[in-house]
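A single protein chain has been omitted from the complex, and every remaining protein chain is retained in its original position.
To keep things simple, chains are lettered A, B and C as they appear, and every chain counts its residues starting from 1.
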């Protein structure tokens, strides 16, 4: 069971994550320590070659990891990325991008996970990028 | 001597990099295989804790590397990131961010470099993030 | 079907990979684009805290990726690592380590994959380390 709902995530984004609101990321599904998020197709995300820009992909992956962490520990807004490594594997199509996120380790102070990103509707071609990331969990999360 | 000017970079951004235009990145200085770029202070880049969001920092670093690569090989728009690794070191202040970028290796097909990011006006506190990235240079760049 | 057998890998190690012979790595299972390799328990691999040293884990992961690449493309000895990222997640027990390796992408010139490492007999505790790596495949591999 996820410890935060899609509605709560959306509310949090509106209130406190203007970056996510700016880019229009969507949460499609949420589990416990896992989620699927989506980058909508937008002209602003394209780059030379008619493909989705790398930073848009990394931003989506970072957001997906944040959602996956909160799905495991509840609404701890102050969780922050300490490391993010992105490998770009294929040229994405100029459309929506789907990110599948899952935690590999959830510790008391650190969460580590991976994200596989796909061009929507072209999942069979394999991931367009693969990300690993570490989040730091603040000690003061208490009994939240 | 850089093989591309700040004016040419800005023109390229307007024509072909809507992402950069959206975020308002600026090139402050350009050398050969090196540059300094800037993230302006904007409410959209903030996140809980009153600090600059990680993806905004990574986007700036990726842009800086792109400019550094073009400063070394000329206007090769199709250069693309293949790997980007970001380590977040300190909480940035809620203001502008400066990125110092330099190539460590420029090969025929790959460029590799590093980016140190600082809160503007607080450089003495040390970098807020450190990035390494690899760019793939398309073979067809010819004699440009 | 793997394009190289465990016996061929072992022969290659004896002839050309003295590093692997020195450390005593073993191939336990080989698939197509996947394998399981093992670090035997040895006093030389321990470090303060009675745990397995990080470089021994990274060496095992790098070897596992090499075997996974050869399992997919055949005996192409000159495949070389271009990037390896290791995240250490838990303190390994002072014994054998098992690495599960799989390719995420196999291109013409690059292979990318991930490796999950476990303390042997303690797999349920979760991975002790997680590695992603890129291998460069030499162009001259011909029709092999």
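In this text, a contact is a pair of C-beta atoms (placed from the backbone, for glycine too) under 8 Å apart; a residue touches a chain by one contact, two chains touch by 3 or more.
Not measured: the values here are computed from a predicted model.
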{"item": "Contact list for the unshown chain, restricted to visible chains", "value": "A, B, C"}
{"item": "Sole contact to the chain not displayed, among C:9, C:27, C:56 or C:101", "value": "C:56"}
{"item": "Contact footprint on subunit B, counting only the chain that is left out", "value": "83, 85, 87, 89-90, 104-105, 112, 114, 116, 126-127, 130, 132, 134"}
{"item": "On subunit A, residues whose C-beta touches the chain left out of the figure", "value": "82-83, 85, 134"}
{"item": "Touching residues on subunit C - with respect to the absent chain", "value": "16-19, 22, 43-49, 53-56, 58-59, 62-63, 77-78, 80-88, 91"}
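Assume only the chains that are shown with their structure count from here on.
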{"item": "Interchain centroid distance [CA atoms averaged], subunit B/subunit C, Å", "value": "34"}
{"item": "Subunit A and subunit C, separation of their C-alpha mean positions in angstrom", "value": "29"}
{"item": "Junction residues of subunit A, two or more chains touched", "value": "83, 85, 87"}
